[in-house]
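Can you read through this structure? Questions will come right after.
Note that one protein chain of the assembly has been removed; the remaining protein chains are unaltered in position.
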Amino acid sequence: MSGRVESRNGGRRVLLAHGGGGELMHRLIRDHLVPPLDNELLAPLSDGAVLPDPKGRLVITTDSYVVTPLEFPGGDIGRLAVVGTVNDLAVMGAAPVALSLGLILEEGLPLTVLDRVMASIGATAEEAGVPVVTGDTKVIERRRVEEGGNRLAADGLFINTAGLGRLRPGVRLGTDRVKPGDAILVNGPLAEHGLAVLSVRDGLEFESALRSDAAPLNSLIDRVLDTGADVKFLRDATRGGLANVLVDISESREVSIEVDERQVPVAPATRHAADLLGLDPLTVANEGKVVCVVCSESVSVALAAFRDHPLGRQAVCIGCVTGAQPPLVELRTRAGGRRIVQRPYGEELPRIC
Amino acid sequence: MCLAVPGRILERGGEDAVVDLLGNRLKISTVLTPEAKEGDWVLIHAGFAITQIDESDALETWEYLREVYGSSPAGAVAPDSEDAMTGEGP
Partner (left out) sequence: MNSGIPALRAELDERCERIGRRVTFMEVCGTHTMSVFRSGIRAMLPKNLRLVSGPGCPVCVTPRGYIDAACDIAGRDGVMAATFGDMMRVPGRSGSLETLRSAGARIRVVSSARAALQLAREHPGCDVVFLAVGFETTAPGTAASVLEADRDGVDNFSVLMSQKLIVPAMLALLETADPQAPELDGFLCPGHVSVIIGADAYKPIVQRHAKPCVVAGFEPEQILRGLAHLAGQVAAGAAALENVYSGVVSLQGNRVAQKLVDQVFVVVDAAWRQLGVIPLSGQLLAPPYRRFDATRRFAVAISEDDDDPECRCGYVIQGKVEPRECPRFGAECTPDSPVGPCMVSSEGTCAAWYKYGRNLPDPSARGTQEVGL
């Protein structure tokens, strides 16, 4: 788990001086940060990295990562930091070329935690086939420790990654291409990341069968785009879940979307856990799920390509775009009713009543 | 006002029990259901078992239980978590 489980004096920790630009910082970079990322472009450790000629149009994206706790079933903040940025590039139709890594560490963070997160970043970057080519590290002062308590506040680790990608030639993606008649696909069961993280939050802890679905989707998306299927729009369904993505599409194009709840893949264990916490699986975060809008003629080709990839085995068509007005996302419920799907209002809190 | 979910008792010790919710495990209190034993189904609200339920009633009531355990209550076998994790059927 996180640094909390270690005794207050046990183990080596991040010191404020690690961020001071001196010998200590040099050692932190040399011994803890660079080895898991090792690659030729990073090796010079200059102020920036020089990339080969990209030959084509570039996509740049950036994202910051904050999660409590830092490690959770199926992943950790390091995996999220790579996956999130790689997926943002992938859904733009870009092949990731390089990532930058900005670390903000809290004084007192156990170095063992940092090492695990760095190893995870290295492994996930390798999985995604993209190097981390440059980085930066800062150390902030330790935050308040609960008075009279045994809880350490020193679990702060924040990450920013930026990603550079090369746009695939011939791919045009955007909500402006979405039209009534298009089909909506997702690549697998929803809501597992958000519930896995909640399962290890203070005060809510339960031992979950759920694992975060955090995974780099670039090779999956490549496979679909390689088929030549007429893919019109892609978006990873992260915070706000499927609901957020569908409402975005509906609002930006002023089209309606009709979703069949019976087709929406949610594992029974996920539904049970969501019920326990009073949450709607449609609004719970994913980190390895993509919503794909395709022309209706391309559905079978796209689905076959998804299902041919380990991250898309359970891909399904969950609904379609319609011209109904006003523009709404409507769910045909499992029970046979209908209801409107809206975005959640920020983080949904687990409830009991 | 009161969310409650069904679960099956895996272990009991004193006034505590660990219940299985399709592979999710939750520690609860059985102080309100002193007669509940390992293997029994209980209804859980806010960390407490509030009543025992017959297995057949549990399966009849909750669709997601039927999806995993099947609709025949007799001899329903606890799923391994792999099964519970599989997306729903057609």
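Here the chain labels run A and B in written order, and each chain numbers its own residues starting at 1.
Simple rule for what comes next: a contact is a pair of C-beta atoms (placed from the backbone, for glycine too) under 8 Å apart; a residue touches a chain by one contact, two chains touch by 3 or more.
Model, not experiment: these values are computed from the prediction.
What are the shown chains in contact with the chain that isn't displayed?
Contacts of the unshown chain, counting the full complex: A, B.
Where the complex has a chain not shown, which of A:Leu45, A:Leu58, A:Val171 or A:Leu204 is the residue touching it?
Checking each option in A:Leu45, A:Leu58, A:Val171 or A:Leu204, the one touching the absent chain turns out to be A:Leu204.
For review purposes, identify every residue of chain B that touches the missing chain, sorted by number.
Residues 1-4, 29, 31-34, 43, 45-48, 50-51, 53-54, 56-58, 60-63, 66-67 of chain B touch the chain absent from view.
Where does chain A touch the missing chain, residue by residue?
Here the touching residues of chain A are 146-151, 202-204, 277-278, 280, 324-326, 328, 330-340, 342, 345-346, 348-353.
In the analysis below, only the chains that are shown with their structure count from here on.
So in the complex, the part of chain B that touches chain A is made up of which residues?
These residues of chain B touch chain A: 1-3, 5, 21-27, 44-46, 63-65, 67-68, 81, 84-88.
Please output the residues of chain A touching chain B within their complex, sorted ascending.
188-189, 199, 206-210, 262, 265-269, 271-273, 275-276, 278, 314, 334, 351-353
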